[in-house]
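Data block below; observations after.
Only one protein chain is missing from this complex, and each of the others stays in its spot.
Up next, chain A:
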Amino acid sequence: MALRSISRRFGSRVLSYRSSSLASLHSHATSFGFQQVKEEEKSKLVGNVFTNVASSYDIMNDVMSGGLHRLWKERLVGKLSPFAGMKHLDVAGGTGDVAFRIFDAVNSVKRRALRKVDEDSLEETQIYVCDINPNMLNVGKQRAAERGLGDNKSLVWVEGDAEALSFDDNSMDGYTIAFGIRNVTHIEKALAEAYRVLKRGGRFLCLELSHVDIPVFKDVYDLYSFKVIPNLGELIAGDRESYQYLVESVRRFPPQEKFATMIADAGFEKVEYENLVGGVVAIHSAIKL
């Protein structure tokens, strides 16, 4: 599958969305895939899903996306343009994929060679990986140890909730959330928290499975999602329900434009999104000013 990207800024349809967005937000908070659940329960149900999938999360990602998820994450980190001395927060980044890439980008040999000595850049880069699920974090810590980064002070693993972060206001240069915002009960709270912890000029980047509109491809994608993926889940991870939840939750998540409006409502500026693989995945980016 070729990687196609369409970058668009979108028209201000805030008004028409305001009345329908409240309804859809409520529906996101009470939907667990295609099932209806109580708001209080959603968090627990999602927690169960990830406890179950944690150990085979990475393998399943590779199988489901044909290895493409790596390219998507590279693109995300490329867009972020990490710099030395950065304070970055990766939310729902349990197994550390994005965090490791950022770490590598900042510490690559090429970068170090080109770095001019500046008082400010002598500050240590700090990458915080926050996840609500301790099992996912453990997998991440293990992978860090395997790479020899077990004791590295730059990577900090924190257990926390995206809707109620334990970080200070205006403390982060960057905030990323890759394939995580879909699982949050109250999206607008997560966005508000993102806005709160970012410094002025800080960037918000969200990589998420999104909606496909292209006629024939949409049907192929639906077929793949509902027929192939749950079977793969059963075969490889021994857990059909979790992967059923996954594909259903993708359909329930707001489409690109609506999500972009929500980001703007949280106070962000220069909200843009880029579709990858025709909309299967979208990267939304914004700046806090």
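Quick note on the criterion: a residue touches a chain if its C-beta (ideal position, glycine included) is under 8 Å from a C-beta of that chain, and two chains touch if they have at least 3 such contacts; residues count from 1.
As a convention for this text, contacts and distances are computed from a predicted model.
Can you pick, from "DNA-directed RNA polymerase subunit", "ClpP/crotonase", "Polyglutamylase complex subunit TTLL1" or "Ubiquinone biosynthesis protein", the UniProt name of the chain not shown?
Spelling it out: the chain absent from the display is recorded in UniProt as "Ubiquinone biosynthesis protein".
Pick from A:M64, A:L80, A:V98 or A:L246: which residue touches the chain that isn't shown?
A:L80
Which listed residue, A:K38, A:R70 or A:K270, touches the chain dropped from view?
With A:K38, A:R70 or A:K270 as choices, the missing chain is touched by A:K270.
Touching the absent chain in the whole complex: find that residue among A:R143, A:H186 or A:K199.
From the options A:R143, A:H186 or A:K199, the contact with the absent chain belongs to A:K199.
Please output the residues of chain A touching the missing chain, sorted low to high.
9-12, 14-15, 18-19, 79-83, 86, 114-116, 118, 120, 173-174, 198-203, 260-261, 264-265, 267-271, 285, 287, 289
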